[in-house]
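The complex is shown incomplete by one protein chain, all other protein chains being positioned as in the whole.
Read from first to last, the chains carry the letters A, B and C; within each, the first residue is number 1.
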Amino acid sequence: MSESDQELFNLAMSEDAQPLMYAVKKHITENVDPITDEFFELDKGKEDRWAWHPRQLELLDGAKAKAKESGLWNFFLPNAETGEGLTNLDYAYIAAELGKNPLASETLNCSAPDTGNMEVLERVGTKAQKDKWLKPLLNGEIRSAYAMTEPGVASSDAKNVSTQAVLENGEWVINGEKYYISGAGDPRCKIMIVMVKTSPDAPSSRQQSQILVPIDTPGVDVVEGMQFFGEDGAPHGHMRIIFDNVRVPEENILLGEGRGFEISQVRLGPGRIHHCMRSIGQGEKALELMVKRAGSREAFGKPILKLGKNLEVIARARIEIDAMRLMVLQAAKAMDVLGNREARVYVSAVKAMVPEKVCQIIDQAIQIHGATGVSQWTPLPSMYATQRILRLADGPDEVHHMVVGRAEAQKHECW
Amino acid sequence: MSESDQELFNLAMSEDAQPLMYAVKKHITENVDPITDEFFELDKGKEDRWAWHPRQLELLDGAKAKAKESGLWNFFLPNAETGEGLTNLDYAYIAAELGKNPLASETLNCSAPDTGNMEVLERVGTKAQKDKWLKPLLNGEIRSAYAMTEPGVASSDAKNVSTQAVLENGEWVINGEKYYISGAGDPRCKIMIVMVKTSPDAPSSRQQSQILVPIDTPGVDVVEGMQFFGEDGAPHGHMRIIFDNVRVPEENILLGEGRGFEISQVRLGPGRIHHCMRSIGQGEKALELMVKRAGSREAFGKPILKLGKNLEVIARARIEIDAMRLMVLQAAKAMDVLGNREARVYVSAVKAMVPEKVCQIIDQAIQIHGATGVSQWTPLPSMYATQRILRLADGPDEVHHMVVGRAEAQKHECW
Amino acid sequence: MSESDQELFNLAMSEDAQPLMYAVKKHITENVDPITDEFFELDKGKEDRWAWHPRQLELLDGAKAKAKESGLWNFFLPNAETGEGLTNLDYAYIAAELGKNPLASETLNCSAPDTGNMEVLERVGTKAQKDKWLKPLLNGEIRSAYAMTEPGVASSDAKNVSTQAVLENGEWVINGEKYYISGAGDPRCKIMIVMVKTSPDAPSSRQQSQILVPIDTPGVDVVEGMQFFGEDGAPHGHMRIIFDNVRVPEENILLGEGRGFEISQVRLGPGRIHHCMRSIGQGEKALELMVKRAGSREAFGKPILKLGKNLEVIARARIEIDAMRLMVLQAAKAMDVLGNREARVYVSAVKAMVPEKVCQIIDQAIQIHGATGVSQWTPLPSMYATQRILRLADGPDEVHHMVVGRAEAQKHECW
Partner (left out) sequence: MSESDQELFNLAMSEDAQPLMYAVKKHITENVDPITDEFFELDKGKEDRWAWHPRQLELLDGAKAKAKESGLWNFFLPNAETGEGLTNLDYAYIAAELGKNPLASETLNCSAPDTGNMEVLERVGTKAQKDKWLKPLLNGEIRSAYAMTEPGVASSDAKNVSTQAVLENGEWVINGEKYYISGAGDPRCKIMIVMVKTSPDAPSSRQQSQILVPIDTPGVDVVEGMQFFGEDGAPHGHMRIIFDNVRVPEENILLGEGRGFEISQVRLGPGRIHHCMRSIGQGEKALELMVKRAGSREAFGKPILKLGKNLEVIARARIEIDAMRLMVLQAAKAMDVLGNREARVYVSAVKAMVPEKVCQIIDQAIQIHGATGVSQWTPLPSMYATQRILRLADGPDEVHHMVVGRAEAQKHECW
């Protein structure tokens, strides 16, 4: 065990971060939980499903103001001047708390996909790009989207990006189609980072670039919301967008032509860790619902908890959840210790591991609930849908298994 | 291998039934397929989701008339005077065909839950009951529902039925709550068979009765549609119904007080077989979609069919589907040879086996489709939801495994 | 469903074969069961584990004589002049009976690998080859082996065969190494069919030939018995054999140079079906042991049958066994109806399906037995070892899944 190996096994939160976590918990309890029911109640009665009710924004902005006041703001940015300088490990613990209330992240300006976009802008943006887009994002004044996935090609192979950007007269002219662009349905979404192919003749990993595209640019057509298992998540949404001769200034490119993949390295690690921590929160929630239902519902004269395999199902869920939590914490630590690039295999391991197992746990919770488990009376069907799509988003399980398997083969010089 | 054992292995369709199957196929191709798109298109634009568009009924009635003319009507009733006298095995083959078009069953007056209700009425109904309800059902003039599942008790234990019926002045007074009552949302649904507890002091399997309740009886409140994975199947629906001092005449009871379970034996076998044959049809559909997608989509320079475990996933799906088909056919044959009661274990075996495996196959098809697999662009999410609820309806998997396990233990005198 | 499809679903034994099955059962009960204990008891005390005790052969020959007298002899050969003309389907039923007593097959001259070797000689042997080797084999005077698998190359790809045969002066000169050659340890084994590479420059499926090699030919070195999970199955054995300049006459080749694969088609189907039927017999045995143990052993105040998931484990085993039986019968029927070549995919399906699932059932039986389950007090560890190697013999599971997957892809023109 080398020095760095040993570090990788210290998964405790730092002492510095603990007060922050308590402050976050307090904020959620005092400022977010009390507005949550009203917020989602308003969701139902809206005429336009793709707009916000003014009262919704009022509630949200109130909680955001309180968070900002207390200094609970933007701490997702590890080691950045603009953020609280949290390590990925410390942030992982806090992300787990945030996962418990669906509004919590946004009140702290820590919600996806803005976190990834802000991190990218912070690290690779020019002064002008930062002034124009990072500043209002850091202030929570606007929201953003990240446009990568395309309907026409296998998303398992990132090199497949087919949306084209061609430089003409100092402008990038973009043509193509993207889908499942999360957050692009939100009326407050003003800017997108779009992955495009700019250099078809370069080596395959240098063909792509990332370009800033304001959503109101002529030629950007937000066609429809994509569903997952019948849900569309309006108004945030997961949108299908057609780019028809969309023109943006040459300087909207990030970092430079052909550096799209390089930028991906920056964003993907932390985002995946946050997703996985929230997934574990969902697994915990499903397990809790499962135990309570099994303990309170009777059949054949005893609680169904005591029938058949149910107790073992619960035990296996607990074991897998605890194992996943340790793995995610270690991947976060690996990003801190080894850097995002070197920690890549750790991140792929948890991305391949967590959503699949959490799906299974939610499915078992459904089974123990009987028909109620698939109904509108429990959050389980919606939780299942959300976790199920995570097995496909940000690279399907298969790709992450490939990354882990290949790294293992390389240890023995077999690849 | 005894004589009857040998019979159980001849799973070929009878020669008599073959012309019928060809006639059904022809009917679907000529009379049903051509109206299907228009029918479902009309579904979308309706003002009241819980009503039919007049043109929808017109299309349906047209196809029904043609089927009736050709004598393709009511053949689900095995060995009954009123039906075509199809065996369960022959019907199973035809059910597989019917499963391919969602309107097909109804055009032949063979859709659930009417088939089960008609079979019950045919077998145990009085002359008066038959005249009043069986006749219009057999004519396809009205539709019906079967109200068994309750939200407040574990549906895995059928003895839990808590809806009460008390005899007062020659009337049954019914109080309780049912949910997931399929078809009760259809405006054409006129009659329900309701499972109630009439005799709380009798031995546990003699406490229940089944009573005919017209849906327009005062006190019947069809409260809302229950969802599964966000879908509600309107206007057919899966309704929550409150019975508040609902009064029906004493003679509306079927077969007599305390005989509710006995009647269940009649209905459950065939219905489960039909469900399972349709599930296999869904598995075939998912496999076909999976192969076509895997064969046409490329990543890393080849079709994803040739990547990783995909071909093995396809192979395993084919093997399991073929095995399930044989098992369902054998269960159908067992009902023909041994009778519904003796074939109970065969039926439980396929009910426990089929929906679980089909869910898995659909899930794998989703995975191979990438994000498109969970979207509105494929039928897969809806297929998944439908199959997932089958693992809970008509007894959850766990109960059917218990039936099979107990029978196995009894062979060795261990139960 | 076409005509031939329909035939594929009639899986009942033919009426003609039924008396034969009863005769076989009677023979086992009267002539084989009574000698079994003594036979295996003698196995223990032998000085040379690789020889037979004279009394063992005496017992065996006695039972063989009785079988021959009753005409129960060589009926494994379907539709052959020399055999009883049993169909594969009928033989499958009988194989299931034979699987119940480890000596039964040999008393009827129906044991592997002789059955495959005799079938090959019968179909493709010359008059001289038949006279010299088939005749004594059909008479049960000698035994034989089939030498295909090699330690140095992946057995999953049959084209890998590296043992070479070169024609020199009217003789094949063979050099190479084979292992897991079943039956080559038996002192009565006199002849081997050896798969060799004769034509390295031909297309890859025409490079191989099969050659008859008497085991006492100079240069044949039967080095050692290969074990599986610590067992070596002496004296039958699974031998490692080195061929060091082994010379046999040119006419010892079967069918002709480069036709080795063609011959494999003849042998593989039936052999795999027989293996699978015996595997199902092992699964039945494991399930029976599991139920009896679970029903008789108590913990926490009740039989362990009623604890946790055990009853569901039993139910799932029953369901899988029944499904596997139907699949094997259908594959046998497919060989009868479609011929061995066309039935190839059916056979691969059961070869991929059965041993894997039977291993799992035996493993579960072990678990329910506690430590006794892995001890010398139950047949379970040995049964497990036998089934586990079947997942690797005659092509590993992966190859058979590939065959099935590819056939599925071809249906949709995706391969």
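Basically, contacts are C-beta pairs under 8 Å (C-beta built on N, C-alpha and C of every residue); 3 or more make two chains touch, one makes a residue touch a chain.
This is a predicted model, so every value here is computed, not measured.
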{"item": "Visible chains that the absent chain touches, using the contact criterion stated earlier", "value": "A, B, C"}
{"item": "Options A:Leu307, A:Ala352, A:Ala365 or A:Leu392, residue touching the unrepresented chain", "value": "A:Ala352"}
{"item": "Residue among C:Ala63, C:Ala147 or C:Ile389 touching the omitted chain", "value": "C:Ile389"}
{"item": "Residue touching the undisplayed chain, where the options are C:Leu108, C:Ile174 or C:Met226", "value": "C:Met226"}
{"item": "Missing-partner contacts on subunit A, residue numbers", "value": "1, 6-7, 9-13, 18, 21, 93, 287-288, 291-292, 294-296, 303, 305, 311-312, 314-316, 318-319, 322-324, 326-327, 329-330, 349, 352-353, 398, 400-409, 411-415"}
{"item": "Interface residues of subunit B (partner: the chain not displayed)", "value": "308-309, 311-312"}
{"item": "Hidden partner interface residues of subunit C, rising order", "value": "149, 151, 153-157, 160, 179-180, 226-231, 297-300, 304, 307-309, 366-367, 370-377, 381-382, 384-385, 388-389, 391-393, 396-398, 401-402"}
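Rule of thumb we're sticking to: only the chains that are shown with their structure count from here on.
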{"item": "Most central chain, judged by mean C-alpha position against the global CA mean", "value": "B"}
{"item": "Interchain centroid distance [CA atoms averaged], subunit B/subunit C, Å", "value": "43"}
{"item": "Computed distance of Cα centres, subunit B from subunit A, in Å", "value": "40"}
{"item": "Subunit A and subunit C, separation of their C-alpha mean positions in angstrom", "value": "54"}
{"item": "Touching two or more other chains - residue numbers and ranges from subunit B", "value": "398, 401-402"}
